[in-house]
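Below you will find the structure I want to go over with you.
Note that one protein chain of the assembly has been removed; the remaining protein chains are unaltered in position.
Chain naming follows the written order as A, B and C, and within any one chain the residues start at number 1.
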Amino acid sequence: MQFVESQKTYNAALQLLAQRGVRIQDIAEIVFFLQENYISGLTMDRCEESVHAVLQKREVQNALITGIQLDMLAEQNQLISPLQEIIASDESLYGIDEVMSFAIVNLYGSIGFTNYGYVDKLKHGILEKLNDKRNGVHTFLDDLVGAIAAAASSRLAHRVRREAEERLQMQREFNLTAK
Amino acid sequence: MQFVESQKTYNAALQLLAQRGVRIQDIAEIVFFLQENYISGLTMDRCEESVHAVLQKREVQNALITGIQLDMLAEQNQLISPLQEIIASDESLYGIDEVMSFAIVNLYGSIGFTNYGYVDKLKHGILEKLNDKRNGVHTFLDDLVGAIAAAASSRLAHRVRREAEERLQMQREFNLTAK
Amino acid sequence: MQFVESQKTYNAALQLLAQRGVRIQDIAEIVFFLQENYISGLTMDRCEESVHAVLQKREVQNALITGIQLDMLAEQNQLISPLQEIIASDESLYGIDEVMSFAIVNLYGSIGFTNYGYVDKLKHGILEKLNDKRNGVHTFLDDLVGAIAAAASSRLAHRVRREAEERLQMQREFNLTAK
Partner (left out) sequence: MQFVESQKTYNAALQLLAQRGVRIQDIAEIVFFLQENYISGLTMDRCEESVHAVLQKREVQNALITGIQLDMLAEQNQLISPLQEIIASDESLYGIDEVMSFAIVNLYGSIGFTNYGYVDKLKHGILEKLNDKRNGVHTFLDDLVGAIAAAASSRLAHRVRREAEERLQMQREFNLTAK
């Protein structure tokens, strides 16, 4: 069996993110923005941890490497026409960037759909910077960053629920013992 | 070949929408809200026409009939546990409503994803009413209405573009003749 | 925070599966059929373990509970027309069953899409039985079972790869030490 090792795709994805000006912290800030009203006592540390977990997924790494590569080629004017003009101008009817982002969100279930759409419209934090054409071509990257943030939010929502259920269970056992 | 006729599913979908308090105009208002900043001279008539076109699609009718049926059964307390509690309380980890909505948005391509997420978060217009638990169980319907509005918006965006291209073409032909 | 506990949705999903005549082993057999040519030394135990892991996911439980509930209501002739006729006859243009199944497959990434379509067409094993109208209404269940099998196959493929990578890594370290 011949294959490309996960360590390689993981390292490449992280390196490309850094190279294109996106820090884990920037994505975590979007997660915090999306979840602070729903999760009491939410910390930035917890958001960063969730972003890290999402980045461990091979599908996420694949989407990042492919999307950033297309952004870079468009920046270097090396794509065939009209793909070159479409990606360079972030053409409004393109949609392949959304398709790729959607595959990321899906990994943590459908509850992340609305978060993805919401941050994409609002252009919160790093998304505003990526969306500014003066900072280079980020047609794919801005959608992918929003998708990773939405996925990390879904993951957090599932985790927080599990913890609440565990506390409830412990409480029940305690009550039983106390009787 | 045995089958259920389109006229039947279309009529049922429209009747159920009306019965649950949603008018075409209510959905068109969300379309207007989503598109007024992007389409100059947009009218409510045009938005309504687009909503009507989306409702012609069999997939949309199927989703509406299925979702509204589940809402109604939950309202009448006729579902098995825990599905009854999940739909009646619009449980945050459910997600099947989003899955169905998503199938509607997809019919007009990926450019509608973000609009769907955006209106779902904002609870604009009729969505606020549907989301108010005192008005009955609308766990599926509020998502489906948002999805139809997002789909109708995508459809409009494609149409408006086509018209702009046709004008451009006519202009070119005019210039050629004028030389 | 009010919510429906995971233990409840998990138990309900498993009980409904059993009640409708589907054993974990039946789903595992489809996984085995899909993967035996790709994974050397594959055992039924390993396939069953993977099916169990997929069934732990809340999204999968939600889809099962919703789909089986609709199948049962159609069997009892309790749905509104024309949804009743559509589900009872497994109407070929329906598609909501596929939409739900797809949400399950997506949880393990896009590599499961083709496996889902393949087993659905072939009606392998339990799927043939579920597809026989004389055995009751299983419009949703046959698609959901195929989707769970496809998801469990994707999960296995990711695991097997990880193990191969770990063996490779150990080999490298051994070679380094041996020098």
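As a convention for this text, a residue touches a chain if its C-beta (ideal position, glycine included) is under 8 Å from a C-beta of that chain, and two chains touch if they have at least 3 such contacts.
Just so you know, these numbers come straight off a predicted model, no measurement behind them.
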Going by the stated contact criterion, tell me the shown chains that border the hidden chain. A, B, C
Out of C:Glu29, C:Glu59 or C:Asp120, which residue would touch the omitted chain in the full complex? C:Asp120
Just to verify: which one of C:Cys47, C:Val99, C:Leu130 or C:Val145 makes contact with the chain not shown? C:Val99
Hey, which of A:Val54, A:Met100 or A:Ala152 is the one touching the hidden chain? A:Met100
Pick out which of B:Glu36, B:Asp132 or B:Glu165 touches the chain that's been left out of the picture. B:Glu165
Chain not shown, touching residues in chain C: 92-96, 98-99, 101-102, 109-111, 113-118, 120-121, 157-158, 161
In the full complex, which residues of chain B touch the absent chain? 1, 3, 5-7, 57-59, 103, 106-107, 109-110, 158, 161-162, 164-165, 168
Touching the unshown chain, chain A contributes residues 2-4, 8-9, 12, 58-59, 62-63, 65-66, 69-70, 72-73, 78-83, 85-86, 89, 91-96, 99-100, 102-103
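FYI, only the chains that are shown with their structure count from here on.
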Specify, for the interface formed by the sequence copies chain A and chain C, whether it is same or different in terms of residue numbers shared by both sides, with half as the dividing line. same
Between chain A and chain C, tell me the centre distance in angstrom, where each centre is the average of that chain's C-alpha atoms. 26
Shared interface positions of chain C, touching two or more other chains: 3, 58-59, 103
